[in-house]
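What follows is a short report on a single structure.
For this view, one protein chain was removed and the others were kept in their places.
For reference, chains read A and B in written order, and residue numbers begin at 1 within each chain.
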Amino acid sequence: MSKHLINPDKCTACTSCVAHCPVTAATRKFRGPKMVGPALERMRLSQQDEDPSLEYCSNCKNCDISCPSGVPISTLNMLARAKHFESNKQSLRDNILSHGEQMAKLSSAIPGMSAITNLGMAIGRKSGMLELVGISGKAPLPSYAGESFIKQFKKLRQENFPDKVVFFPGCFINYNDPQVGMDFVAVMQKNKIEVVIDEEFVCCGSPLVVNGYLTEAHDNAQKNTDIITKWIEKGYPIITCCTSCGLMLKQEYQELFALDAVKTNAKYMYDSLEFLTILKDDGRLNKSFTKFDSKYIYHAPCHLRAQGFGLPALEVLRLIPGLTIEDADAGCCGIAGSYGLKADKYDISMSIGKNLFDRIIATGVDTAVCDCGTCRLQIGHGAKVKTIHPISLLSKAYS
Amino acid sequence: MLTAEYAEYAEWLRKGRDNIALYNRKHSVPSATSAYSAVKRYNMHHRSTRANSIYGLEIKSSPVVSLDGLTNAGVLRGALYFLIKESRAMQKATVVVIGGGATGVGILRDLCMRGVDTVLVEQRDLAHGTSSRYHGLLHSGGRYAVKDAEAGKECIEENIILRKIGRHCVEATEGFFVRTPEDSEDFEVKWVESCRKVGIPVTPLSVQEALRLEPNLNTNIKSVYRIPDAAIDGFRMVWQNVASARKYGGRVLTYTEVISIESVNGQVVGVKVRNAFNGQIDIIQCDFVVSAAGSWAGQIAEKAGIKVNVQPDRGTLIAFNHRIASRVINRLRPAADGDIFVPHGSITILGTTSSEADRPDDTVPSTAEIIKLLDIGAVLFENIRDYRILRAFTGTRPLYSADPNAKGRGASRNFVILDHADQGLKGFVSIVGGKFTTYRLMAEKVTDLVCSYLNVKTECRTAIEPIIEDPSPKLLAKAKLYFPAYGTNLAASRLGADGLEQVVKRIQQKPEKSQLLCECENVTLAEVEEAASDSTSYMLSDVRRKTRMGMGTCQGAFCTYRSVGAVDATGLSWSQDTNGLFKEFLQARWNGIRPVLWGNVIKEAELTRGIYDATLNINGAIEYEK
Partner (left out) sequence: MKSDLLIIGGGLAGLFSAAVAAKSGRKVHLLTYGAGTLTIGGGIIDVLGYDNDAKPLKTPEEGLEKLSANHPYQKIGKHTLEKALEFFKEISIEEGYEYIGELGKMQWLPTAAGTLKPTCLVPKTMDARVLWHTNNIYVVGFDYLKDFYPQLVAKNLQKVYGPYTTITAEMCSLNFAEGRDVSSLDVARWLDTKDGREIFIKQLKNKIKPKGVVIVPPILGTLPNYEVLDSLERQLDCRLVEAAAMPPAVTGLRLRMMLLSYIKKLGVTVIEKALVTTAITENGHCTAVVTDNFDRQRAYQAHSYILANGGLYGGGLKAEPGKFIEPIFNLPINTPATIEEWSNVNLFSDKKQLFAEIGVEVDELMRPVSADGATLLSNVHVAGRNLSGYDFCYEKSGNGVALASAYKAAISLQGRDEYE
């Protein structure tokens, strides 16, 4: 996407985004996407000032989803935030939350370290240390897995197939929830596809962008894009299981950094569930599922909805005999990556998610299905139910 | 009291009822104020050398409402008698300036600063004419350097002065002169040399660096120079000059049309004027008349039976929704159509065309002109058609030529002072030609001439005294408590110290008045109220020109309703026909939208109609059955 199109020109001030913004609904401290985004963007170009309410934007992208005119609202907000942090320093808290990958690398570098990190967080929570740096002591902090996905993957023996895909695990799956990655490999194997991993991949940059570390995010974008280009040139599609990583790699790299290669690459990059629907449409999806007798509720992450191809998880999971799954259709869960972890945003985040939690609780199911790792944390926290990635559910159905 | 006098007063009272109510509300005259004290206040003003200045037109109305409650017949009688006498005397000034554009208000201010009792009459609103219908460029002189060194020199000198005295109106953006592959290299050489000779600082810049600073420029550009161009806000400049002139006793009558210039034995004795709203005719007695009517100067001179050869020349411009460049971008070629882009606060203006105008108010832009501008503009900004147009507008340049055959851009843009004593009418001067950048200089020269006639020896100080005072850091800090982000600085530069203080006061009294009526241009309810209550406001467009309300993205789609509601609540006499207010404001926007009715403009127009026509039904007849 050409840089000159990242501007407020398409906005007609219609207020559609204001009406659909979950943060706006939850707090009056946020002036709303239209004001903070396109309206003030016109001022930003001439005035040296920033609206303090910009920090309340969670980058959930419901503004972009509801905009009838294609205004890059959330992108304008993220670019403005980055500009703000060119001359202001981020807090220690934001630094920590943006650099989960580094922390995770540290944790996993030393055997047993992750347990200590997790323990440390538990202690931090109890002792109020987290609150001290501005992380909510109540929020559902992710814990680190004993062994990262990549480590587990390397031990795994896959069956070789001519069809191969490159899997971009992303930080959350790699460090916090490696089972989703392992399940993805299992599902691919069931469909006669071999999964390839590239250890050079770095964090997609999503947590960096929301906290204003745009230059770092740009570096990551360039690195990942170079790697992706290399694989795509070899004919490998790129698959993600994390909807925020997918959105970042395919779309936000174009909007934020105008990386030319991304436009071409993105054609060959897929969300894991969408990939399965394509297999299905091609008649080559393995449908030998074991029969289920259970009921689930599905929450569509905002960052999936923002990608404009519907809810493929429902389409695929509904192929499993006996499984009933209902779309919660109750809006944003509120966590927005690290947003709900911040002490000053925790209540807003829980207030945003209330609709969804109530909806899930009302159905009486014990497990909610969702493609996004942090959404799952939030749902578990807010609705007190078990959560599962659709790929993991599928993997179960195959076994 | 004589019966005849009383009848006259009663008649006047009837006519002026609206003005009275207006005055009382505006100046918060409590109903208990006695006529006596009002008269006393009035007397005090008259004793001062500035004469009946600050209360201007409204003085005759000031005590009237308070009369209602009076029982003291003696005071009443005395007050009425006094008023009748003085209401005639009020229409008197040493100098009448005709025209509320930059030049006119510049002259008003200069005369008042030199202690000359002056009233300015304007047929519409201040800055309604060419002073707001141009690209808003504070010339460095670069554009004139080759063809007219003298004009170039005037520009650079005035440029430096205006940056100092009018810093709230000037945005020191600097400018680029950019040569595209279509432009002559020879001209570039000539231009650099001419600028050097005139004394305009010109610095060459690498194309790469220029593209880094202005990434939207066409990448094929050949050479770039930095030059001290700047953006200047025409509305604000005019308005702030008036605010300053008022402090020195100046008076302003808007919506006041000149019918004739009265003379006795070849000497000007007064100006006959008509109120544009109620048709009331008055005579302003004066010793001197200065016509600064711009494109209308020919018509004004004619009213005194004198021929002044001003040919209005149409210039159409486009306002874009955002700043596509941070600097003034000029095409480096001999001056022609569509070669200047000026970033202006939140918008960018592209201009200008040039074609002979039928009338001075021949200001409806045509689609053909817009398309032409876009085609030319695309040479500097290749993606120009991707940028949203807000509206188009047209002004008329007042081109003066002693030779009636000189036309268009070829005619001189330099100004000329015509002392009509040469044609046998003493006390009448016209100033014609010129450009916005040199408005102060023009005013100085005319004022010098007028002062020499009046035997006033006071020196001109307009080149050194700032037009309005900066708000103090204390006031700014206070304002920041109430204004939303961005709002403080924007409002401070629009309002200056006095205005900002008033607006802050309004918000302090009622915090809900900090709400933004205009979210596109960040205008608070308090500021709209303040502008509405000024004696020169008679409709919402007048408020718009003072505040920028309605001049942003939505072009009135949202702020029209809010501002109608807000001014209606003030109880001002002009603000009560709400459907009329809606239509006036939106129609004024529509005039600039209609010629560019495509893309996002037509989309916004559909939204505006959806709100005001479909949802609020401000135009439909209402006929119902229970």
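To be clear about the criterion, a contact is a pair of C-beta atoms (placed from the backbone, for glycine too) under 8 Å apart; a residue touches a chain by one contact, two chains touch by 3 or more.
Computed from a predicted model, the values in this text were never measured in an experiment.
J.: Which candidate, A:Ile6, A:Leu45 or A:Ile65, sits in contact with the chain we can't see?
T.: A:Ile65
J.: For the full complex, which residue in B:Asn278, B:Thr367, B:Ser452 or B:Ser472 touches the chain that was left out?
T.: Selected residue, touching the omitted chain: B:Thr367.
J.: Consider the whole complex, including the chain that is not shown, and state which of B:Ile283, B:Ile417 or B:Leu607 touches that chain.
T.: B:Leu607
J.: Tell me which residue among B:Val178, B:Leu517 or B:Ala531 touches the hidden chain in the full complex.
T.: Residue touching the chain left out of view: B:Leu517.
J.: Considering the whole complex, not just the chains shown, which residues of chain B touch the missing one?
T.: Residues in contact with the chain left out: 366-367, 371, 512, 515-517, 519, 525, 558, 561-562, 564-566, 568-569, 578-579, 582-583, 586-587, 589-590, 594-595, 597-599, 602-603, 605-626.
J.: What is the set of chain A residues that contact the non-displayed chain in the whole complex?
T.: 1, 12, 14-16, 18-20, 24-25, 27-32, 35, 53, 64-70, 250-251, 254-255, 266-267, 269, 277, 281, 305-310, 327, 329
Quick note on the criterion: only the chains that are shown with their structure count from here on.
J.: Which integer distance in Å separates the CA centroid of chain A from that of chain B?
T.: Computed from C-alpha means, the inter-chain centre distance equals 53 Å.
J.: For the complex, which residues does chain B have touching chain A?
T.: Those residues of chain B that touch chain A are 171, 215-216, 321-324, 326, 343, 345-347, 383, 386-388, 484-486, 489-490, 519-520, 522, 552-554, 557-558, 600, 603-604, 607.
J.: Help me check something: in the complex, which residues belonging to chain A touch chain B?
T.: 2-5, 7-14, 31, 34-35, 38-43, 45-47, 49-53, 69
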